[in-house]
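All protein chains of the complex are present and in place, except for one that has been dropped.
Chain nomenclature is as follows: A, B and C, assigned in order of appearance, with residue numbering initiated at 1 for each chain independently.
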Amino acid sequence: MSVHRPIGEVILDVQNISLRFGGVKALTDISFNVREHEVRAIIGPNGAGKSSMLNCINGVYVPQDGKISFRGQTFSHMNSRQVAEMGVARTFQNLALFKGMSVVDNLMTGRNLKMKTNIFQQAIRWGAAEREETANRAFVEHIIDFLEIQAHRKTPVGRLPYGLQKRVDLGRALAMEPSVLLLDEPMAGMNVEEKQDMCRFILDVNDEFGTTIVLIEHDMGVVMDISDRVVVLDYGKKIGDGTPDEVRANPDVISAYLGTSH
Amino acid sequence: MLYRENGQFKTSYRADQQIFPIRQDRVVIVAFLALAFVVIPGLASEYMLRAILVPFLILSLAAIGLNILVGYCGQISLGTGAFMAIGAYAAYNFNVRIEGMPLLLSLVMGGVCSTAVGVLFGIPSLRIKGLYLAVATLAAQFFTDWAFLRIKWFTNDSSSGSVNVSGLQILGWHIDTPADKYLFCLGLVCVCALMAKNLVRGHIGREWMAMRDMDVAAAVIGIRPVYAKLSAFAVSSFFVGIAGALWGFVHLGSWEPAAFSIDRSFQLLFMVIIGGLGSIMGSFFGAAFIIVLPIVLDNLPYWFGIPVDTALASHLTNMVFGALIVFFLVVEPHGLARLWSTAKEKLRLWPFPH
Amino acid sequence: MGFFLETFFGGLMAGMLYSLIALGFVLIFKASGVFNFAQGAMVLFAALAMARFAEWVPHWLGTDSKLLANGIAFVLAMACMVAVAWLIERLCLSKLVNQEPIALLMATLGITYFLDGFGQMLFGSDIYKIDVGLPKDPMFLFEQTFPGGVLISQEDLAAAVIAAALVAVLALFFQKTSTGRALRAVADDHQAAQSIGIPLSRIWVIVWSVAGFAALVAGIIWGSKLGVQFSLSQVALKALPVVILGGLTSVPGAIIGGLIIGVGEKLSEVYLGPSLGGGIEIWFAYVMALLFLLFRPQGLFGEKIIDRV
Partner (left out) sequence: MLDHAAKRPDAPALREKEYGIWQTTSWGQLAERVRSLACGLAAAGLTRGQHIVVIGDNRPRLTAAMLAAQALGAVPVPLYQDAAAAEFSFPINNAEVRFAIVEDQEQVDKLLEVREQCPQLAHIWFDDPRGLRHYAEAGLASLDTLLEAGRLHDKSHPTLFTHEVALSQPGDVAAMFFTSGTTGHPKGVVHTHFSLLDRAAAGKTFDKLTEDEEVLAYLPPAWIGQNIFSFAQWLACGYIVNCPESAATVSIDMKEIGPSYYFAPPRIFEGMLTTVMIRMEDASAIKRALFRHFMALAKRVGTALMDGKPVGVIDRLRYAIGNVLIYGPLRNTLGLSRVRVAYTAGEAIGPDLFSFYRSIGVNLKQLYGSTETAVFVCLQPDHEAKSDTVGVPVDGVQLKLSDSGELLVKSPGLLKEYYKNPAATAEVLTSDGWYHTGDAGFLDAGGHLKIIDRAKDVGRLLGGANDGAMFAPKYVENKLKFFPHIKEAVAFGDQREKVCAFINIDFEAVGNWAERRNLPYAGYTDLAQKPEVYALIRDCVEQVNADLARDELLAGSQIHRFLVLHKELDADDGEMTRTRKVKRGFINDKYQVLVEAMYEGRPEQFIETAVKFEDGRSGSVSATLKIQDVKTFAPTRRAA
């Protein structure tokens, strides 16, 4: 990329994670780390355990063995709330938006950690609560502006086309002002144009807010273009890790991808 | 058709986030409130007030409570009657046991107690989902039915098992005529409804809806399921509790556990479904509908001069209810509220279809 | 000791009947993912039909053979249940496919109200009795093992036997017949079943009919015990804890759950009841189930749910 980012020291370190569902081995002994401000990609064929990896990182699944350390603190498993509080946000592969709510409200949910007024203040909705709402709304509006979805502000997300829903999903994550952003196949099922937009947004985020980005993708091309370092998973095992070029050269990776028609 | 929105632009978020952002709506609502507070007490007949309006108001409040739980937080409950009962009996006990306990306070305490129990019975919801939970809430229903029947302490050892309160008054205002009762309920319900609305459009409300729509995602953005769900149970049972207390104090005057049986729970559930899940306004619609319908069905034959015996009438009512529930679930799962809002949309876009 | 056993057996008997109703729930839930609140109403409806037809048939045919009357009545009642099943599928289920379970539950609540009203309008709302000639007089067991032995109502015993038989039959039906297999397929995965050309709607009609059959049997037994009346539909509420205890999707769960609840209820009533002021069986079952759920949210035999993202 033309834009140069000062890549910092390791911020998120995954150590020997293994995850099983009953007999099924989703992940076996995965280790990799993420440096501050970098764009880190996890790639691999379908069912390679990419999503499971993210789910372990933000506490949706509890891995059987292994540790995850974040900014020095080490956890045997993460608790979603903690993870969120530590500033890790995440988007979902098959949209997990709140269908019943408007775009603005969806983004506002991303602010819940920032909103402190108690239930009584909200019931009265006077002073503090009102001010808080307004302040956070203002913040959310900046994101809406950033993602260029002004025209859809008040529409229920259910009614938006897929591409835009993906943006809202990203927006909700951004609303948390994350220091690390996990993107689960942000470009899945998009047309070329939408993909370009999404790439632009991802880079802008990384660039404007200096957000560290971990993204899952199986569209090799895109990944290679925008990411600094790449981890390759296959059948729950790590088969490659390094810069895009190194990974491209890696024989295992090639075979894995040839093996699975990608 | 009647909307003229040009020039209604918002220069602040506060203005943009008000409950009725469109001027025409505000006008209508104000007019409507004026009607409710000023005109109706004067015009409405004794029967109208006693048998229709007061129950309507109180059950609307209960429906709002239930709607918060079911409609907004997606936690189904079949035990609403229980929480009404708790509200009623708690309020009763505060009323009779504490000398000179102000009416309002005992009502609120009713709500508070029901909140406590609500949270208690909400705990399973952290482990149990959907249908299992639905059944679990029945436990509350049957337990309270039993408790208020068998445990004499609750009924202040009244011999008949039925309790009664009388001589309601706030700050010297004696609430005895139907009109008084109506106004009292109306006032209280309006306040509660406003609070409820504020909650559901505040961030707590968004947390509830997030849990309802996609709990995993909600957890990932840092919403604590425990807090979200339990708070929903708490708030819900608080309103339901107050409604229960009102039902006992203002509407019935003297009552026994049967007044809050499982049928009440179902009735409320129907109100919420027909009125519209996830809509405060809908709760009112639903209540109105469910209360007016049987009256209409009862009287319909007489209007046409067809004699129908009461048993048959009640069976008919049941059937129509049942049919309507299914009808609504099939045709308009979002209930009257959705019909209302679509109608409104159509009016705004008139003459265009979309 | 003898007294304990008595209550225990009593519990088992009652439990059998609960299982019978619970079975209805489980069948329907397995096949159509619907939590059929209307099962109780179906029991009432079936019982009413049975009772009234048994009354009317003699007048129509002028015969006084009770067996014949009951036989025909049974057939007619069953016919009614099938009709009901068919209507439900037509007017309700088929319209609500792929709705979230809660919506379906509420729909069955609607059906409950409808059936209650409809049944009583057709067949009247007084108390009727069903007499299928179950032996009434009590009998004694284990007289030699300890003094006085154990008193058991033959009726209960017969009921238990019938229930057991029914369960066995259903089990066979599921395992052996092609329809049964189809049902299991549907239960496992609607879409898949559809894709291999199993007609959902027909399956559902069958399932609901089977559930109707279970309801009919239960209705007859309860009816001949307590007489047919509106309260019968409340019996279903007793069966709910059974279902969640046993797990919504498991037939054996329903049976075992039924027995546990039955026994637990009776024992608690006898041993705890007095100290708590009696009548606790209304809720005891629920609280039992509830507490149990806290430790095993999916019930005894239910499958665990893993949610993917």
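Following the convention adopted for this analysis, a contact is a pair of C-beta atoms (placed from the backbone, for glycine too) under 8 Å apart; a residue touches a chain by one contact, two chains touch by 3 or more.
For clarity, every value in this text was computed on a predicted model and none was experimentally measured.
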item: Partner chains on view for the chain not depicted; value: A, B
item: Selected from B:Tyr3, B:Tyr227 or B:Phe327 as touching the chain missing from the view; value: B:Tyr3
item: Candidates A:Ile144, A:Val157 or A:Leu183 - the one touching the absent chain; value: A:Ile144
item: Residues from subunit B at the interface with the omitted partner, ascending; value: 1-13, 15-16, 349-354
item: Missing-partner contacts on subunit A, residue numbers; value: 2-4, 104, 137-138, 141-142, 144-146, 148, 150-151, 153, 204, 207-208
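Convention: only the chains that are shown with their structure count from here on.
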item: Chain-chain pair with the highest tally of contacting C-beta pairs; value: B-C
item: Most widely separated chain from subunit C, with each centre as the mean of CA atoms; value: A
item: Distance between the centres, which are taken as Cα means, of subunit C and subunit B, whole angstrom; value: 33
item: Chain centre separation in whole Å, for subunit C relative to subunit A (CA means); value: 49
item: Where subunit A touches two or more other chains, by residue; value: 60, 92, 96
item: Where subunit C touches two or more other chains, by residue; value: 309
item: Contacting residues of subunit B [partner subunit C, same complex]; value: 74, 76, 123-124, 127-132, 134-136, 138-139, 142-143, 145-146, 149-151, 216-217, 262, 266, 269-270, 273, 311-312, 314-326, 329-330, 333
item: Of subunit C, residues touching subunit B in the complex; value: 35, 91-92, 95-96, 99, 101-103, 105-107, 109-118, 120-121, 125, 237, 240-241, 243-244, 248, 276-280, 282-283, 286-287, 289-290, 293-294, 297-299, 305, 307, 309
item: List of subunit B residues in touch with subunit A within their complex; value: 12-14, 16-17, 195, 198-199, 202-204, 206-207, 209-210, 212-214, 216-224, 231, 235, 278
